[in-house]
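Every protein chain except one is present and positioned as in the full complex.
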Amino acid sequence: MSKLTLTQAINAGLRRALEDDPKVLLLGEDIGTLGGVFRVTDGLMKDFGSHRVIDTPLAESGIIGTAVGLAYRGFRPVCEIQFDGFIYPGFDQIVSQVAKMHVRTQGKVRMPLTIRVPFGGGIGSPEHHSESPEAYFIHTSGLRVVSPSNPQDAYTMLRQAIACDDPVLYFEPKRRYHAKGDVDLDADLAAAPALDSARVAAAGADVTLVAYGAMLKTALDAASAAAAEGTSIDVIDLRSLSPIDYGPLMESVRRTGRLVIAHEASQTLGLGAEIAATITERCFNYLEAAPVRVTGFDVPYPPSKLEKHHLPDLDRILDGVDRALGRPNSQTGMED
Amino acid sequence: MSKLTLTQAINAGLRRALEDDPKVLLLGEDIGTLGGVFRVTDGLMKDFGSHRVIDTPLAESGIIGTAVGLAYRGFRPVCEIQFDGFIYPGFDQIVSQVAKMHVRTQGKVRMPLTIRVPFGGGIGSPEHHSESPEAYFIHTSGLRVVSPSNPQDAYTMLRQAIACDDPVLYFEPKRRYHAKGDVDLDADLAAAPALDSARVAAAGADVTLVAYGAMLKTALDAASAAAAEGTSIDVIDLRSLSPIDYGPLMESVRRTGRLVIAHEASQTLGLGAEIAATITERCFNYLEAAPVRVTGFDVPYPPSKLEKHHLPDLDRILDGVDRALGRPNSQTGMED
Amino acid sequence: MSDPRQEPEDPRSMHMHQLITADGQRVQDELLDEFVADVDDETLLGLFRDMVEVRRIDVEATALQRQGQLALWPPMLGQEASQVGSVRALEPDDFIFPTYRENGVAYCRGAHLSEVMGVWRGNSNTGWDPYEINVATPQIIIGAQTLHATGYAMGLSLDGKESVAIGYLGDGATSQGDVHESMVFAASFQAPVIFFCQNNHWAISEPVGLQSAVPLAGRAPGYGIPSLQVDGNDVLAVLAAVRWAAARARSGGGPSFIEAVTYRMGAHTTADDPTRYRGVTELEEWGAKDPIARLRVLLQSRGMLDVGAEAEIAAGADAVAAELRQSCISLPDPEPMTIFDNVYVDRHAVLERQRDHYERYLAGFSSAGQGPGAGNGSTDAGTREGSRS
Partner (left out) sequence: MSDPRQEPEDPRSMHMHQLITADGQRVQDELLDEFVADVDDETLLGLFRDMVEVRRIDVEATALQRQGQLALWPPMLGQEASQVGSVRALEPDDFIFPTYRENGVAYCRGAHLSEVMGVWRGNSNTGWDPYEINVATPQIIIGAQTLHATGYAMGLSLDGKESVAIGYLGDGATSQGDVHESMVFAASFQAPVIFFCQNNHWAISEPVGLQSAVPLAGRAPGYGIPSLQVDGNDVLAVLAAVRWAAARARSGGGPSFIEAVTYRMGAHTTADDPTRYRGVTELEEWGAKDPIARLRVLLQSRGMLDVGAEAEIAAGADAVAAELRQSCISLPDPEPMTIFDNVYVDRHAVLERQRDHYERYLAGFSSAGQGPGAGNGSTDAGTREGSRS
């Protein structure tokens, strides 16, 4: 066991993947000499050479598109998108090529790309540096989407993502980059929880609270605060956003009858919509109240001085819990 | 009143907008001399000149990006994206520029763009020509998204979209391009239903069925078939996909207690998810059953010989209606 | 007023390399000659046969589309020399990234005709296995494949191979950002990639002048990528130009760009009506530069193509066409449940659930004569009656 920050855990995961498989390559802007703007790839170019840790020209479509060609040739490219808001120039290659190549070729060509995207807000950055674009990719058939919330998952899930024969969008909770945790660097990948599995992060009986990425920490804090007030919250860390592992969610909701989903992304067609709709479909008779979404608002990410109002925090999550429990709160009487 | 096809109605709407406002410009690939691959812009370059109906180089980001600059200068660009699947190269400009410019400039700069996108399947076309990408834009704050289902709406809503000071994605139901209908070319825009309003397309009492674009026709057919079997369906034509006009939906669901949403787009985070989640939030105590989604599957759009299996048809919608009514059907017993 | 050193080159000032003139004369080209020094008359005849077959395929496929057997077809008429000359310049290990129009290239590489037709009949998005013939699937998103070719070529370098990758693109494609980024990456990594641009003068209804007022081959030097303009209706010159580029790439010289100047004699696709946007003079002018006719003259002048030989070739092409027709119309419709196949390599629980559901749903129809999906787009509300058990 090593105590690592989340960035160190990702770095270790990349290092291990580079060691284990000569077909693994890293591509991105500033990932080489600099080691990435977050130092996630620190030291890797030095140790593995500039033919495996590749500083690319400044062009996201170029990064993804050449990675498609490399995958065509049997490589396993790991692309870094510098910040969430810079993924859109590569959107066409992701949606029309990466996601569709396997089905297009009737299974002949595989796209085992991993696309790493530091995502989310709360770090005081300017525009385009704090977005949560995961819903675009969750809606895109052919992709897998995951997001770890802690160093151990960051390490294990990254290795699983790189080993996975499908393309994986790997969203890194950048607000939690410096969070430390124990990481078992020798954990057996096969024995580890599957890449597409959810995890119960805290057990509770009254309400089910679903979160992922950086929001998991806030959800756990909310659960502690609620416990002090006598409310017991079952917190589920989604880990996989596509596909969603509905088993643990359904098990929980069928016990609690109440569901709250929290995420930073905007509400309309944010992941909460899918979870609310699916759980309602599959657990309708168990629900005591409508699933509640606590999310970013339907606004472009605001200037950093205002981000604390956009991001769901402990108080807003507890407000959502109140709503799920049918306690009068700020949204009461606003059904119309 | 004129009897027009849906393409003719759009053509008339463009013509009228070009006549009424010298700041209106059309930009797109093949829209000039050819009149567009669907002939939607037929004759417009001839009548308004190549400075107002502009054949652009083959580059979608270029089309949207220069339209942003034109809007900056006070123009009202109407961009044509040739087919749904070709919008992604312009995605970055739409999401990071068009959608955010007004808020970025604290309201100083307006982006009254209209982006016309022929969308959806059922026309026997190759890959990338039958997609339903609307969810990506509905999830994007700062955009409006609409889709007409008939010639009159196509005409009126297009004029309203062009007149609107916000950017509007205007999704044209290409499968219905040749559908004919009465169009009042002199309808008063202000008196017409608002661009962001939904419409009850057929009145019913047992189930609420929501659809938009080309699916509306299938929904109406399903309602007729159901009526013959004694089931009365309230069909709502959404018209506006962002924002959604929840008033008529809520009114209907509170009467029927049952909701079915049909669309061609893939299920996961397709618009049905948002409607199901929101209606559940706002009408929980009125729902007799979980909202049902009848949608395309979570697969890349299939080759055209298979598209009839992907696209919800009358039978699949009626299957969904059965489910909403609690009648045993193909999904019964599949809650887990 | 402006700096003369940096004035844009005049289009007419760019040299178009040629080895066979429009009237069938073999002419010299200082750069290209050495690359076809080994091409004997037999080889030339082979190129002729290829072109005749490709044209015959085009005619047959167009007919099949008219007869409702294909959903769509993108004609190659007029571009046979560019397609045949380029693909015949390559080694089997060289990897090809084509657009939707390079069906002649795929055919020459050994794609089965049924595989080629499958895409245009609507059965599948690719017919062939890319790794079997080293040809990627036809790319519809304009320009996207040039990045794939570049990435593949980067992989070739990493693997220490001497092979090359070639990305086909049209004149219209040169406007796309992806093509630019391909050249940036290719130059930066000195990737062994060939950008083979068929300037067929049209992007659907848009003339090449709308994409660029100067020759397309003039773009590449700005990236440090050598380029050539070649007569795209001259199969020998195309062959030579691609060999030139491939030789550069194999010897570590990095990327090259070739503009093959040709002409789309047919419609953009069978759905297109070119009479709406172009006149007959242009067609006539280019008809006089036909790639097959000029090689016929040359071969005849060398005594390689008497009436008998030509008839034999035509008969061979007819046989190809017959096989094409047969294999096209006998293609079985794909199985409904295959829409769920190959979306993922690994198990995907959410999709699996949808598959199970649809399987049960379909089973509900099995006892009735009526299949599902018949209600689609139909106004006939009666399909449901009796279709369900």
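First chain written, first letter: the chains are A, B and C, and each begins at residue 1.
The definition used in the following text is that a contact is a pair of C-beta atoms (placed from the backbone, for glycine too) under 8 Å apart; a residue touches a chain by one contact, two chains touch by 3 or more.
Model, not experiment: these values are computed from the prediction.
Contacts of the undrawn chain with the visible chains, over the full complex, involve A, B, C. Within the complete assembly, C:G177 is the residue of C:P98, C:G177 or C:G232 that touches the hidden chain. Among B:R16, B:H102, B:R159 or B:R175, the one in contact with the hidden chain is B:H102.
Residue C:Q211 is the one among C:Q65, C:S82, C:Q198 or C:Q211 that touches the chain not shown. Where chain B meets the omitted chain, the residues involved are 25, 51, 56-57, 59, 61-62, 64-75, 89, 92-93, 96-97, 100, 102-110, 141-142, 144, 164-166, 196, 242-246.
Where chain C meets the omitted chain, the residues involved are 1-3, 5-9, 15, 31, 174-181, 184, 187-188, 210-214, 217-228, 244, 247-248, 253, 256.
Chain A meets the missing chain through residues 29-30, 32-35, 37, 55-59, 61-62, 85-86, 88-89, 122, 124-129, 175, 217-218, 221-222, 224-225, 228, 267-268, 297-300, 302-306, 308-311, 313-316, 318-319, 329-331, 334.
Just so we're on the same page, only the chains that are shown with their structure count from here on.
Chain B has its Cα centroid nearest to the centroid of all protein Cα atoms in the structure. Most remote chain with respect to chain C, judged by CA-atom centres, is A.
With centres set at the average Cα position, the gap from chain B to chain C is 34 Å. In chain C, the positions touching at least two other chains are 124-125, 141, 177-178, 343, 350-351.
Taken residue by residue, chain B touches two or more other chains at 61, 85, 89, 127-128, 268, 297-300, whereas all remaining positions touch fewer.
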